[in-house]
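Partial complex: the chains shown occupy the same locations as in the complete assembly.
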Amino acid sequence: MTSRKETSGPADPRFFKRAGPFDAAALAEAAGAELAPPRAGAMPAGGYTGIAPLQGAGPADVSFLDNRRYAPLLEQTGAGLVIVAPAFAGKVPAHSAALVTSAPYLAWSRVARLFHPAVPAVAGVHALACIDPTARIDASAEIGPFVVVGPRAEIGAGCIVGSHAVIGEGVQLGRDCRIGSHVTLSHAVLGERVSILPGARIGQDGFGFAVGPQGFETVPQLGRVVIEHDVEIGANSTIDRGSVNDTLIGAGSRLDNLVQIGHNAQLGRCCIVVSQAGISGSTVLEDYVTIAAQAGLIGHIRIGAKARIGAQCGVMSDIEGGADVIGSPAMPFREFFRNVAVLRKLAKKASGSPQGGADKV
Amino acid sequence: MTSRKETSGPADPRFFKRAGPFDAAALAEAAGAELAPPRAGAMPAGGYTGIAPLQGAGPADVSFLDNRRYAPLLEQTGAGLVIVAPAFAGKVPAHSAALVTSAPYLAWSRVARLFHPAVPAVAGVHALACIDPTARIDASAEIGPFVVVGPRAEIGAGCIVGSHAVIGEGVQLGRDCRIGSHVTLSHAVLGERVSILPGARIGQDGFGFAVGPQGFETVPQLGRVVIEHDVEIGANSTIDRGSVNDTLIGAGSRLDNLVQIGHNAQLGRCCIVVSQAGISGSTVLEDYVTIAAQAGLIGHIRIGAKARIGAQCGVMSDIEGGADVIGSPAMPFREFFRNVAVLRKLAKKASGSPQGGADKV
């Protein structure tokens, strides 16, 4: 039976392999953090064996605090080792060692990776894959069952292509890409270490049609999708290929699930696009732009470097670099919340006054 | 040729099998409703043969009225039997029998199910499925073509797994689950009678990365997705697995299409999440929460039991149990519509006055 009791510790061995144990020095080195031994008691003789959240951790577990919201859990944790920022070092229980660092989330990430390293490719093409004889697949790549690889496609060293993925005619994958199950890739050129989660659709026809005498006529979409190194694209996201120019996803960018990228859009380096956001055709994001969940950008605009677009924001015109905007239409954060507060005040006044009657409108 | 004339009656025999006929007593029992015979004429000697909407129904058809908006159709219906609430019993035509109940939609559902019972599993694994030898599949389960079942996965009695579905390593399905075509399941534990519609992605990496010296570094996602009994998940929805804790979907919850659930989110029992809504990481929904279409919730907040979040609502902080909110940012329904009305009034006034000039701004 499935029950809430099942929702316990991380790294269920049915799903995750585990390395280790590791001693505190090895963890400190991986984390790039400074080790503070426990003020009372000793570190476990056999080393630390795994990771756990603050509230479920034991003496052989490593845990961490990153979000101030969860600080009360720190003082009660049973974890043998805790990764914390300097500001919280004093709150670590006496029985726990601490790894102190100004970047606890990064340190946590590296420690977790040490215990649970990424699974490498198992070289070989599954017998049930369907590979065009003109495709070039590096001998070290792993190709799953029911995969289709089209004519002249190229798959680099160390790539893992999950079951049912389609690597269309002429598509190129640089080394060490991870293509999830059920992904469709066409008209696309990928760099190295690109990760695409299950069900993403990349390279299909953009939404282009002209009004003809008999109805809409489809406009040929003759561009590509170019994805640079180290990009990650979420599950069931859609990236249309360019109509004339290419659609471009800049190096290091991270796209979440169910994101839509229209044809000819150009994302700079290290952009973040959170789930269910949409970027319309030919819009340009400079580097380090963040688009929060469910935000939408119209086409043919430019978002300056390091701008941050808030959740559900509706962006109808260019945004300057470094700006923080929210609302629909987009406006500076401060202005948005001032507007909200002023309207609330005016509405209260209107409904309270004798002539009031907002409720009667 | 396809034409609008095709859009006629329900239960096209090309797509739906039909049981019956059934007499009024059997239908009343299935419906849990009280039978009122026709005031003029007789019930069909051979029983009722199927269901139909009010406007297309004949003397051997069962129909129903649930939405007050369609009440005018009741008086003109040709249906031999109509399921209605007591308030509408008097409007049933004289030639029609009535099944009167305070829950007409539920009664309708059960009558429709009587005529069109759910199709049971056809036991067996398709010859074109790809099953790991260590997987355990109950002999009564149905596994479609091109399905992949990974190592040590477990599939319970009576399950139906549609074509091209992927049941990842170690995944567990309780009895009588329905997994649609093209579903991807990994790092997940499912209860009984869970239904997942085509193309849903469950258990993939959450959106987690830390800022490192060279760009973003992926944070290992070491939790699972736990789905309790009787949950339904819509087409192309995405549910990320937890990062440290699990992502949890509580018993009886219903998620519509294209819904996004972030890592570590916890949904209580019988929650409803309508299409294109998104719930960010680590947010908690207590029991019986309703999230309407396209609403978005930020991470790390708590929504109290029976709260109702309106369509397109943007929720940035905790919501109390039982509250009804809408707007972005979220506010009580009444306040939202008061604000809308007051602003409209002020804007009209401003543009009408001599100094006005909103249009000149």
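Letters are used for the chains, namely A and B, taken in the order the chains are written, and counting of residues starts over at 1 for each.
Keep this in mind: a residue touches a chain if its C-beta (ideal position, glycine included) is under 8 Å from a C-beta of that chain, and two chains touch if they have at least 3 such contacts.
Since the model is a prediction, treat every value here as computed from it, not as a measurement.
Novice: With 2 identical chains placed here, what is the total number of copies in the full complex of this structure file?
Specialist: Number of identical chains in the whole complex: 3.
Quick note on the criterion: only the chains that are shown with their structure count from here on.
Novice: Taking each chain's centre as the mean of its CA atoms, how far is subunit A from subunit B in angstrom?
Specialist: Using C-alpha averages as centres, the distance is 27 Å.
Novice: If we count contacts the way the header does, which residues on subunit B are in touch with subunit A in the complex?
Specialist: 130, 146, 148, 152, 164, 166, 169-170, 174, 182, 184, 186-187, 189-192, 199, 201, 204-205, 207-212, 215-220, 222-224, 226-229, 236, 238, 240, 242-246, 248, 258, 260, 262, 266, 276, 278, 280, 294, 296, 298, 300, 312, 314, 316, 328-329, 331, 335, 338-339, 341-346
Novice: Quick check: in the complex, which residue numbers of subunit A touch subunit B?
Specialist: It is residues 1-4, 6-7, 10-12, 14-16, 51-53, 67, 69, 103, 105-106, 108-110, 112-113, 116, 126, 128, 144-146, 162-164, 180-182, 195, 197-199, 230, 232, 234-236, 251-252, 254, 256-258, 270, 274-276, 293-294, 311-312, 328, 340, 343-344, 346-347, 350-351, 358-359, 361 of subunit A that touch subunit B.
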